[in-house]
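A protein chain is absent from this complex, but the other protein chains hold their places.
Note that the chains take the letters A, B and C in the order they are written out, and that residue 1 is the start of every chain.
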Amino acid sequence: MRTPVPEYLQEVLNDCVGLGEGAVADYIPELAVADPDVFGIALSTVDGRTYSVGDDEREFSIQSVSKPFAYAAALTDRGLERVAQTVGIEPSGEAFDELSLETDSHRPKNPMINAGAIATHQLLGGEGASPRDRTDRILEFCSRLAGRQLTIDRSVAASELATADRNLALAHLLRNYGVIGGDAHEVVSGYIDQCSILVTVRDLGVMGATLANAGAHPVTGEQIVSPPVARQTLSAMAAAGMYNGAGTWFSEVGIPAKSGVSGGLLGSLPGQVGIGVFSPRLDAQGNSVRAVEVCRRLSADMGLHLMEAETYGSTVLRGVVAGEDETVISLQGVVQFTGAEVVLDHIQDLTIDSPTVVFDLQRVDRFADVGRRMILEGMRRLVLDGNRVVLDDPEGTLPDPDLGDGTYPELRSMTFAAREPRV
Amino acid sequence: MRTPVPEYLQEVLNDCVGLGEGAVADYIPELAVADPDVFGIALSTVDGRTYSVGDDEREFSIQSVSKPFAYAAALTDRGLERVAQTVGIEPSGEAFDELSLETDSHRPKNPMINAGAIATHQLLGGEGASPRDRTDRILEFCSRLAGRQLTIDRSVAASELATADRNLALAHLLRNYGVIGGDAHEVVSGYIDQCSILVTVRDLGVMGATLANAGAHPVTGEQIVSPPVARQTLSAMAAAGMYNGAGTWFSEVGIPAKSGVSGGLLGSLPGQVGIGVFSPRLDAQGNSVRAVEVCRRLSADMGLHLMEAETYGSTVLRGVVAGEDETVISLQGVVQFTGAEVVLDHIQDLTIDSPTVVFDLQRVDRFADVGRRMILEGMRRLVLDGNRVVLDDPEGTLPDPDLGDGTYPELRSMTFAAREPRV
Amino acid sequence: MRTPVPEYLQEVLNDCVGLGEGAVADYIPELAVADPDVFGIALSTVDGRTYSVGDDEREFSIQSVSKPFAYAAALTDRGLERVAQTVGIEPSGEAFDELSLETDSHRPKNPMINAGAIATHQLLGGEGASPRDRTDRILEFCSRLAGRQLTIDRSVAASELATADRNLALAHLLRNYGVIGGDAHEVVSGYIDQCSILVTVRDLGVMGATLANAGAHPVTGEQIVSPPVARQTLSAMAAAGMYNGAGTWFSEVGIPAKSGVSGGLLGSLPGQVGIGVFSPRLDAQGNSVRAVEVCRRLSADMGLHLMEAETYGSTVLRGVVAGEDETVISLQGVVQFTGAEVVLDHIQDLTIDSPTVVFDLQRVDRFADVGRRMILEGMRRLVLDGNRVVLDDPEGTLPDPDLGDGTYPELRSMTFAAREPRV
Partner (left out) sequence: MRTPVPEYLQEVLNDCVGLGEGAVADYIPELAVADPDVFGIALSTVDGRTYSVGDDEREFSIQSVSKPFAYAAALTDRGLERVAQTVGIEPSGEAFDELSLETDSHRPKNPMINAGAIATHQLLGGEGASPRDRTDRILEFCSRLAGRQLTIDRSVAASELATADRNLALAHLLRNYGVIGGDAHEVVSGYIDQCSILVTVRDLGVMGATLANAGAHPVTGEQIVSPPVARQTLSAMAAAGMYNGAGTWFSEVGIPAKSGVSGGLLGSLPGQVGIGVFSPRLDAQGNSVRAVEVCRRLSADMGLHLMEAETYGSTVLRGVVAGEDETVISLQGVVQFTGAEVVLDHIQDLTIDSPTVVFDLQRVDRFADVGRRMILEGMRRLVLDGNRVVLDDPEGTLPDPDLGDGTYPELRSMTFAAREPRV
């Protein structure tokens, strides 16, 4: 049997390829000559699988799609507080190249507009970073997310630099307000290098899936950014990623996203998927016509929408088996607040006749911090009620199981031979 | 053992009760005399449990917190398309009582600002509804969500009507542009009745949990609004629910929310919880000081954040047991896209030696439409590969299991006695 | 010989009658049925002559052209300071019916937009004025300016009241901010009565000439408003009278003006003329197409432009005749700063050999306050230099000629028989 997912993607591609309107961006000469009909789609799951169709190996310059990644890198390099001094996180309600500085602080309103992206670029690589360091940092960062060494398209960069008056205006304005230091032209040059990094839709899919996966690379498992940084980046995308119409995008599509002038589009749905689409024809707002439609279809057909997060708390409790000697409580998946709440509520109503209560954690993927604290509290209370609590956690999924009073539950030795094999 | 959730809530309440700043709204005389120190918190899970602490039985007028519910009712009564002709869904970037009409259409930008709420109120109860019908409709609708008969505080309504110049201005303006018809004063009077519905934080918790539960009441299971309506309402709350600072709220709290001038706050996190808070001291933006802090705490301490939706696809595949005669594939929880994808990807790699493949759906809560289609497609392919596919679905969780070619998988008869009891 | 001025006006009318574009205002039913081809022009000099061509006796409702007059009446009734608390004098940069309230004070930005005009109307007739008093006041005031009893068109007023939602919105908003008190609907009703006063272009010409003549009626000489009120009213017209494009109007036409939705236009050029034009076809900004063009022509062809005020100081000194016994210094026209400066500068260089200096003021029209002070100071200095100063001022044009030290110049007795006859 072959999974039908690629065929679903192909169907979406077929349905959207007919959209012939829109025009290739013409204000950057090198982009103006792009083939308007190239079209590729990739979808990566947080479990590490990437599906793709169309021109999925075609490289294109990342342009504004680099903005969330530069923001994530700057957050990593400088911390949320320092970055927040330089750039806000409010929707601007304006076009991508508007100035949109906040009234008093003169901070750019968010990192997804050019002013904010230039200010963000200047934060890369830490306090004393040289222009070269900043470019190296973002290239290395994106390469790690993509899982391969990316390169910069020098001819695109040169072409953009020749028509960079608006970005130079922004940089001078930011310098004027003290939002950035250094040489205005160097910052713009570095920012244009960032925009000229070459990617494929498969790269974008994996990069988006990393953000969707709380910052952990879905294939290598490497924690490239911390969960709070991933969350902040996704929030910025949700608030300000799509030019204009943030609310409409939110309700109609509901996938945090960022589009770029070369025709690329990145989507990232927390806990679910990363999406990469490429089609150079743009609508009046500067979003890729087909890429927008692809997202609309994925949201409508596949229920990929931020507000359609399904009830998943109840599946955390895999089962309870009450024996004479022991009552085995099995958990599974990711244990966060609502899952732990289900477990504790269930235990609360249990009549436990056996002297021992075993928590079988073999199928737990991960404990969120709150889930860990709640389950440990439940164990502590069972101990207080006179039960003997045993932990069956051969992989140590529940770190540091201190019950809060310096005592620890007993650990089951690895003697069970016949475990049900993990899927 | 007692679940520690109430104690967690109490801790949050204790930490926030010290926030003494902010002032009771004074522009409505009846609200100005409110006790500023009342404080209650409720949290309802989509599984139907409500926890609450503090003044959790104190009734207060719902005020602007009624806006998302009126929007949901109007969407239900008129449909998304008709409502979209009257009111948009974009953040306004302005204070709650600003006019914020769209430039060309003169639609109010969203249903969370007063202009939009007045226009939304006028849609209630269908085409020919009288002013009385509209008031009856919203009262009945909110009562169903709360699970009890709510009432209108007539003295608050009278007090607001006496100082309703701004809302009258909005209503006349909307009439001027043809956004609403009828008598301007009657609409405002009805809207003020809507704002004067009395609720408790426990009511708000359950009402929010219904939205979070795709429109199905978490206790009664009644589908009060359709999933698309619930999604649209949550989207509107996320885009425009909190006055000003939508992006900051998004990143720092990440719970779609709506606050009201009496000090109430509603939160609703899809798939997880509904939240109700009440504390009348307001900050300069008109949000309850303590209620905002409570949400911040719940988000930070309990990981309740839209962008922290955890990976849950992998738990859908409960297990695969390969026997000589049959291979049993067990699913569980809610099967949507990412879950179905995990299942199909897993089957793809299986070497199936048995003639029969059984899909055990006894622990499945629900199939999302895309999940149903994908699993059926998987079955169809297994049949094409020469397998005999059997469905073990005693409760009919998978509706109309047509394999797409008019054939159906075989249904396992209800003969197995010794099932593992469902939790 | 007949003066060619009427023929000039006829030529302007003939040139502009061909402008067929524009449409009659349609949002007020009663205005929508107006004959679009009616066309009249009147021009009144500050000396009291009125020239007119076309449909110069056709009455039409004054509409927004009433705004400067209501402002002048309110300034007269309440004083500049009190009026300034209620309404500003800044251009709004917005369409006539925008809200345009100032950010902090919530004052309407100027009295020429509807919000400001409604607030101004409420000031009419003094503190305790009833709605009826306010209507009576503006009708009486406009009648005095026009020099005949004007009436209100009740069918126009009724028609406007039926579609007054926007003005009602403005009135409620103003009440909300405490800018106006009383009943919102009564104020709007009174304001609509004001807009329904019937005038002809000849009326407007004379009314405009009164403002141009520092508030003195050019025919009767009655001082209807004080010079500061006339000045303030003209300033408001210059800053905000023409919808949009204040700067363009200023540079291209340069005549303080106010247009109305019925197609009327008032112009008033200080010291020179009042203008009334009527043609109901409006452009997109709501200004009469032909009336705007008429003003353009009058400005271009006749040099009627605020910035073309000609040097007139030098004509104030009619002549100096040095005789053996007396030196006669003759003044004429209006003596303000630049005129008095010319006189004093000239005297300064004179070698006066005669014992007596006579100031012949028989041809002086009027002394501005500064002119009076300067000429008296010159006389005082001549006395200090040892001269005998005599005043030939049979009509008492120079009031209270106190030389500043309690002494007065000698007055020439009316004995000269053979004066040159005054023109």
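Basically, a residue touches a chain if its C-beta (ideal position, glycine included) is under 8 Å from a C-beta of that chain, and two chains touch if they have at least 3 such contacts.
If you're wondering where the values come from, they're calculated on a predicted model, not measured in any experiment.
The absent chain, not drawn in this view, touches the displayed chains A, C throughout the complex. The chain that is not drawn here is touched, among residues C:Pro36, C:Gly182 or C:Gly333, by C:Gly333. Within the whole complex, the absent chain has one touching residue among C:Asn14, C:Ser155, C:Thr220 or C:Ser251, and that is C:Ser251.
Note that of A:Asn14, A:Ser130, A:Thr151 or A:Asn176, the residue touching the chain absent from this view is A:Asn176.
Considering A:Val87, A:Ala129 or A:Ala184, the position touching the chain not shown turns out to be A:Ala184 (whole complex).
Here the missing chain is touched by one residue of C:Val12, C:Ala70 or C:Ala238, and it is C:Ala238. Think of the hidden chain as still there; on chain A it touches residues 99, 165-166, 168-173, 175-176, 184.
Contact between chain C and the unshown chain involves residues 1-5, 45-47, 49, 88-91, 93, 109-110, 213-214, 227, 230-232, 234-236, 238-240, 245-248, 250-251, 254, 256, 269-273, 301-321, 332-334, 336-338, 341-342, 344-348, 365-366, 368-371, 374, 377-378, 381-382, 385, 420-421, 423.
Simple rule for what comes next: only the chains that are shown with their structure count from here on.
Any chain bridging chain A and chain B, meaning touching each of them, is missing here; the list is empty. Where chain B touches chain C, the two copies mostly use the same residue numbers: shared numbers make up over half of all numbers in play.
Our note on geometry: chain A versus chain B, Cα centroid distance of 24 Å, whole angstroms.
Separation between the centroids of chain A and chain C, computed from CA atoms only, is 67 Å.
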